[in-house]
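Heads up, one of the protein chains got dropped from this complex, but the rest are sitting where they should.
== chain A ==
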């Protein structure tokens, strides 16, 4: 088939940020399906809550402090996270490195807090259906948290190597974007796990 060149795209950039880039939409897709996973798990919790006359079953509600402390750290973490994002948009390598290190440390701190949260759930997964669903939901979110922390650490290391090319700044903004999802997903889970049993 004969080809007629009607347009030249040679001047277009080789990377972009946000909805212009492919990976951003990939992250969006995974957030949608993971968000759906959380929604289904919340639905399962509320179903079990609805069919059982007593809730929590045979246990005290979780101790409030670990979840609450996490929630505060999550909310505050948005500040360095967004600073990392604007540094990435400015392609300020030094600030991006600092931001990624900060976010890695915050993530590790949250994982430690998460360990305390499991220890203070006041129930085990095999005690009752209540214990099972609480451990499942917290486990699900911990998987997200751990994955994103791992990703952040790898990206932080990458930005100290020769691979810290301009398009990696776009990857940094996608990582920032995903972290906001981890935070956002936590908020309803916090209410569900820590406050619904106290209703």
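Quick note on the criterion: a contact is a pair of C-beta atoms (placed from the backbone, for glycine too) under 8 Å apart; a residue touches a chain by one contact, two chains touch by 3 or more; residues count from 1.
Keep this in mind: contacts and distances are computed from a predicted model.
Name of the non-displayed chain as stated in its UniProt record, restricted to "Phosphoribosylformylglycinamidine synthase subunit PurL", "Insulinase family protein", "Oligopeptide transport system substrate-binding protein" or "Cytochrome c oxidase subunit 1": "Cytochrome c oxidase subunit 1".
Interface residues of chain A facing the missing partner chain: 1-16, 19-22, 25-26, 29-30, 32-34, 36-37, 39-41, 44, 47-48, 51-52, 57, 125-133, 135-136, 150, 154, 158, 163, 165-167.
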